[in-house]
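Every protein chain of the complex appears in place save one, which is left out.
Our next item is chain A:
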Amino acid sequence: MRKKGWTMRRKEGIYGYIFIMPFIVGFIGFTAGPLLFSLAGSFTDYNITSQMEFIGVENYQSLIVEDGLFRTSLWNTLYYVALSVPLTTLGAIFLSALLNQDVPGIRYFRTLYYLPAILSGVGVYLLWMQLLEPGTGMVNLILSWVGIDGPNWLFDPDWTKPSLILMKLWSVGGSMLLYLASMQGVSKSLYEAAEIDGASRWKQFIHITIPMITPVIFFDVVTSLIGGFQIFQEAYIMSGNGEGGPANSLLFYNLYMWNQAFESFDMGYAMAMSWILFVIVFILTIINLKLAPRWVHYEGEEK
């Protein structure tokens, strides 16, 4: 055994690598590998079973220049992201502010509002399809009590995406929990000092609570932005036949990609789509990160 080169530090380093080996193997095998494969595949006419020939940038070219459905799907997705991200963020902050009050029975309210977040998947979508039924659904029934003639929700192309956003708002419990935890962490002394100075509750909220939870807001915006671009299941289930109807109003990016890959078996094309989406999300995230120092406040950070 040569002592040289096997210092304690080195050994520990190697042990470290051995311990994270399962992750590294998984990462290379199941994430990085397929990622690179799809990049390579996006320049081919890969159809999974019989062909994989290099066709240059033809996939990208026809996507951007010719494909009308690609544009529709991108527009639908951008529309959904642009509305759902701000609305769910505001909704979650609002809800957690309410649930941060000291009133009797607050634990039950917290549980109640968090519940939708643990329900997930197809069951919830089917439930909402019933709630949003134009003639017999509960949403329109309640609207009719206050004299509003409810829209056709999932049957009217102008209302399908708002329907999904409404459903998302119902399940903001997950991010609400993050905000609530972060609000609980805000030092009481700040509020006490503000109260002595005569600040109103609203001013306290704007000038103390919001700045103190900006790191969580930032986290929530970045993750829900990325999540928003990946919307698939909702459209697959709630558009009835999985085609993105009515009038393609629920044809989201990932749904169209899925159809290309597994219905038309044009996997190369779908791979090219996934890389375009990757670039879009990447750019938006970079912009987010660049903008962050202007509004995100980290405690203990030098100004």
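Heads up, the rule we're going with is that a contact is a pair of C-beta atoms (placed from the backbone, for glycine too) under 8 Å apart; a residue touches a chain by one contact, two chains touch by 3 or more; residues count from 1.
We adopt the following convention: contacts and distances are computed from a predicted model.
> One chain isn't displayed here; going by UniProt, is it "cytochrome-c oxidase", "Aspartyl/glutamyl-tRNA(Asn/Gln) amidotransferase subunit C", "Transketolase family protein" or "ABC transporter substrate-binding protein"?
"ABC transporter substrate-binding protein"
> Based on the whole complex, identify which of A:Ser144, A:Ser187 or A:Ser264 touches the chain you can't see.
A:Ser264
> Since one chain isn't shown, list which residues of chain A touch it in the complete complex.
With respect to the unshown chain, the touching residues of chain A are 5, 10, 13-14, 17, 21, 24-25, 28-29, 47-50, 62, 66, 68-69, 133-137, 152, 155-157, 243-248, 251, 259, 262-265.
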